[in-house]
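Taking it in order: structure first as structure tokens, then the write-up.
Only one protein chain is missing from this complex, and each of the others stays in its spot.
Chain lettering (A, B and C) follows the sequence in which the chains are written, and residue indices restart at 1 in each chain.
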Amino acid sequence: MDALFTEVFLTSLVLGAVTAGIPLMLAGIGEQISEKAGVLNIGIEGMMLVGAYTGFLAAYGTGSFWLGFLAGALGGLAVAAAMAFFCVRLGLSQIVIGIALTLGAEGMTALLHHFQFSQSYPRLDAVATLPIPGLSALPVIGPALFDRPPMVYLAVAVVVATALVFRFTNLGLALQAAGDKPAALDAAGVDVAAVRTGAVLATGALAGLGGAFMAEVGAGIFVPFMTNGAGFIGIVLAMLARGNPFYVLTGALIFGACLSATTALQVAGVDVPTDVIQMLPFAAVLALLVVFGRRASLPPALGSHYVRGAR
Amino acid sequence: MSALASHDHDAPAATEPVVVLDHVTKRFPGVVANDGVTVAIHPGEVHVLLGENGAGKSTLVGMLSGIQTPDEGGILVGGHEVSIDTPARALALGIGTVFQHAMLVPSLTVAENVALGGPALVRPDRRRIAEDLRRAAAEIGVSVDPDAPVGSLSLGEQQQVEIVRAVMRQSRVLILDEATAMLTPKGAEELGGLMRRLVARGMAVVFITHKLNEALAYCDRISVLRLGRKVGAIGPEALKAMGPKAATAEIVRLMFGSSAAVAAGDARPARTVPAGPAVLAVEGLSVPDDAVPVEAVTLAVAAGEILGIAGIDGNGQKQFAEALAGQRRQTSGRVLLDGRPIDALPVGERRKAGLRYVTDDRLHEGTVGGFPVALNLVLKQIGDEPFWTRGVERPATIADHARRLVSAFDVRTPGIETPVGKLSGGNIQKALLARELSGAARAVIFAKPTYGLDVQNIRATRQRIRDAADGGLAVILISTDLEEILELSDRIAVMDRGRIVGIVDNGPDARLAVGEMMSGVAA
Amino acid sequence: AEIASIAILTPEAGTDYGWNQQGVDAAKAAAAAAGIEAIVAENLGYGDVRPTLRELGEDGAGLLIAHASGYNTAAPEIGAELKIPVAIVDRPDALAAGAVADYTCSGHEGAYLAGRLAAKMSRTGTVGIVVSGEPPSWNAQSVAFAEGAKAEKADVTVRYAVIGPAAYSDAAGGKRVTEALIAAGADIIFGQGNGSSFGMLQAIETGKATDGGKVYFIDVIGDKTPIDKGNLLSSVVWDLTPVYSAMIDDVKADKFGSRNYGIKLADDSVKLLKTKQIPDDVWAEIMKIRQDVVDGKIALTPKFDADSVHAVVTQLAVAAQ
Partner (left out) sequence: MSSESARMTTSPPHLPRPRLGPHLHRLATVVGPVLAALVLAGLVLLALGVDPLAYYGTVVQRGLLSPTGLQASLTRMAPLLLIAAGLIVAFRAGIWNLGGDGQFLLGAVVVAALGPALVGTIGVWPTLVACLVVGAAVGAVWSVLPALLKAGQGVNEIITTLMMTFLGVSFANVLVKLAFRDPGTTVPQTRTLDVADRLPRLFDTTVSSGLLIGLVAVIGVHLLMTRTAFGLKLRVVGANTRAAVHAGLSVPKLTVAVFAISAALSGLAGAVEILGVQGNVRADWNPAYSLTVVPLVFLARFNGFATIAFVFLFSVLSIGGESAARRLGVPNYFTLVVVAILLVLLGLAEYLDQRRRLAGK
């Protein structure tokens, strides 16, 4: 086995797991923010896809990955703004609008891709990395974790920042109140719609960033439908994480690790059907739920529109 | 109009009003909730708003606290016209409100609830908040634990927290919408003292209550609403001049437009207690619960007897009642109905055996708000003949049944197809009583049956309870309102931390004995 | 029978430099050559194409080309219903006179050459195969590629990885898996996929082999030269035009359904793409091998099932350790 499992190969597996995990993590964190504030954001898949498209477009057009990430976040934000307007301001069904936005985003990005790129399939160059002195010299995890594009560190920083906001700020309290008992938040003088709108927009920006990461770092190219259900996995991660951002991070890495494990086994010539391995993360989570049978801890007001003065 | 408007005992006050509602009108679909109401709120006064259920009190409060905006008319604060379009605006204007229904976030601690609304990215200063909370609580003479999750507090405790929070905010105007409804008599008394102290410091207090004795005890000025209109007001001088008796009579006349005698709080009418065998017997009943487990409760009720269970809210009454009704598992003990053990039976079987339970949460447990009155009246008989034949609904039979009960129990509803949630609290309660008291009942458990009801509805409900006992049912009456217990019960048990700490016969000495047991003096 | 038009149905857009584009372009070319019309229904996905088949039949198509293995149940059924001949892939046994013919294409002969080429040119001694899924034609090419590499150099290591089930558009997955193979030592990647193959290409363009040198890509079906950045070593190029032309001729001659069709090195319907990355001497050797295959001196049998692929690559992978 040692012929194959060299340091370089192991590094690549860890690196691949992280690269695959980060979009899931950003989507999961984003979804978590919405859900905490009481909005079930089913449109997240669409936000990711639009983010992937705008992110790629900007990075390709300007040559700057940073502008790409910015554009990705803005693209996700734009979809989220529609969601916020329809679901938070007007109170339309979050399910209907969420699915509509996802379908619309799939259609629109595929159409745009068809007219712009379907002959040329432009691809981006490699993203420059920012080695962290000292740590990047560690074997395997050094290059896989500490010699990565700055966006990787930033994504992890987003998780930490979100955890800090949840835990230590008035905003964190307001988010929790918006999902738990919006009427109480309103009575305390905080605009529930504003808090929820902000949460949905944050979700959009993070999902868009996740999509942009997938297009710029993960694939280096945009192709139609490329998010492939990552948004829905983000929803599952957010729901399982019971409000804790670090659980989202862990979950996303586990998903990434399962993907890398599939590849590792195949490359090593172990004949396990890919479908069986793909089932592993889901089966594992279900097994956990069966064994520990955790009570639902979703915010009580999740999914319901808040109208002041109605009961 | 002239008949309604000609009862103003209000004299111009010495102080300038801090808030004036100037001819405000608020309409809801099909209803004028406030119709050209003018009310001036003065600093240094407790201003009591009175009126029956649905009279428009909460709507008026809603406009002051930014929950509703008036369709017509204006609001003046400090003499200037303002628009209070959000709760935030109300708070900024110094108007603090304790709403009728708890407005705290259950998953946050007391201190965190108080911190809500602070600048977004700032860390709430929990220590300072906790200190402020303790200080404000001490001022009112209550104690709150700043670190307690609100979800673990009883409704009464939550209401205390809300009052403390409003006091903390140093509002110019403090509105208390039925704030005493969840308090014990002692708590209510303390709150009254607090209101007096607050107005002594120049604050204005608006106090809404259905308890006339409370109103008279603490108020400086009274405004009475009826059907959305202000039908009268009594100023400080007039109040002093009238004395409590005359004032009460006048208020009742204003509220109900008749000389209806004040029934609630009347002395207990003489009843003959039949001493028969126990219909409902509870032996050593224990019920598990995270907060307040019920431990080894033993008691028995005979046919025609009313057994009152007194106690401060949150001392296991709910758990006990639910276990009796079969909604909760018990760990040990027996429950016998007519000598037959029923503790293994599910809810439906217990009901069929004749056990009825009138829950205290009419809105969220007793009824399905979005369903019509007619269906809610058969909610506990789904699938039973004659309303369903072989599982298929018979709408005509259900409608007949509903019409009969609606008229027999005087449920005021636009129709039997009206969603029950649209009715006022009093009428929802009547519907609930209609459902539980009809058919072949043997024993009934009433949980806080008159909470939040107006005087007339309270009287009607209490009469129902008496009638039920007179009709030969065994009645358990759970209430936090000691007056109610004393008025209705034949014997009184006191529940404290999940245990029955004593049972006494009702009589002249009962009040003292029960009061001592409730406050833990006698154990 | 007379025939005025043919229709082709493809699951994805005909602009993928691959399977779909090859089908669409060839159908157009064959129709043009025969002086008839070609109706193109692209982007149909992998769902139910019966409505489209019926509609194309109603529109007068004299031959329905169902250009996806996912269509090979529906097409013969509708063909029978409408009495229109249909051409399908991946079901040679479905041959029915006047009704159904199969053109299971395998570039396995070309893939064999590609394997020979890869083994010759690999500096690290390791080559990789990345596929987005395991449809029969890719399986046949994967096996042939591995066998070719082995035949060229007995000690060559062949690494194989599937991106995931139904990962046709998973460009990020394509890149990740390709990077893993490169890290495992491969400096030449034989890639088969649709949208995902652009992810493979990106990984190759931005990655470095373990010896620090450039990584090369061997593509299938189409010719990605127009979008190449200097990493395209070759491609197993297919040309379906002769296949479709033969079908049209057979329909006209009322012989359709009497035989299946295929592509082969011999008539250049399968060929290896020459790029400037391939030194002339190497190319000359490859062409010699090509001749041997054409002449039957090298006998190749296509193996279409995934198990054969796994057996071959497992054996090779284990041998390498």
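Keep this in mind: contacts are C-beta pairs under 8 Å (C-beta built on N, C-alpha and C of every residue); 3 or more make two chains touch, one makes a residue touch a chain.
Computed from a prediction, not measured in an experiment: that's the story for all the values here.
Engineer: Thinking of the complex as a whole, which visible chains are touched by the chain that is not shown?
Structural biologist: Looking at the complete complex, the unshown chain comes into contact with A, B, C.
Engineer: Which one touches the absent chain: B:G369, B:G425 or B:G472?
Structural biologist: Looking across B:G369, B:G425 or B:G472, the contact with the absent chain belongs to B:G369.
Engineer: If the hidden chain were put back, which of A:F9, A:F86 or A:F146 would touch it?
Structural biologist: Hidden-chain contact among the options goes to A:F86.
Engineer: Would you write out the residues of chain C that touch the absent chain, in ascending order?
Structural biologist: Touching the missing chain: residues 13, 40-48, 50-52, 54-55, 58, 69-70, 72-74, 77, 80-81, 90-91, 93, 133-136, 139, 165-166, 304-306.
Engineer: Even though one chain is hidden, which residues of chain B still touch it in the full complex?
Structural biologist: 29-30, 106-107, 151, 325-327, 346-348, 350-351, 357, 359, 361, 364-372, 375, 379-380, 382-383, 388, 391-393, 395, 417, 419
Engineer: Considering the whole complex, not just the chains shown, which residues of chain A touch the missing one?
Structural biologist: Spelled out for chain A, the touching residues are 40, 86, 90-97, 99-101, 103-108, 110-111, 114-115, 224, 229, 232-233, 235-236, 239-240, 273, 275-276, 278-279, 282-283, 285-286, 289-290, 293-305.
Rule of thumb we're sticking to: only the chains that are shown with their structure count from here on.
Engineer: Give the identifier of the chain nearest to the protein's overall CA centre, each chain being represented by its own CA mean.
Structural biologist: The most central chain here turns out to be A.
Engineer: Using mean C-alpha positions as chain centres, tell me how far chain B is from chain C in Å, no decimals.
Structural biologist: For chain B versus chain C, the centre distance works out to 77 Å.
Engineer: Quick one: report the Å distance separating chain A from chain C, using the average Cα coordinate of each chain.
Structural biologist: 35
Engineer: What's the distance between the Cα centroids of chain A and chain B, rounded to whole Å?
Structural biologist: About 47 Å, centre to centre.
Engineer: Where in chain C do residues touch two or more other chains at once?
Structural biologist: none
Engineer: Could you pull out which chain C residues touch chain A in their complex?
Structural biologist: Chain C reaches chain A through residues 13, 15-17, 159-162, 164-165, 167, 169-177, 179-185, 195-196, 198-199, 201-203, 205-207, 210, 226-227, 229, 310, 313-318, 320-321.
Engineer: Please give the residue numbers of chain B that touch chain A in the complex, ascending.
Structural biologist: The touching residues are 62, 65, 67-68, 86-88, 90-92, 97, 99, 101-108, 112-113, 115-124, 421.
Engineer: Considering only the defined contacts, which chain A positions touch chain C in the complex?
Structural biologist: Residues in contact with chain C: 1-4, 6, 8-9, 11-13, 15-16, 19-20, 23, 114, 118-126, 214-215, 218-226, 228, 259-260, 262-264, 266-271, 274-275, 278.
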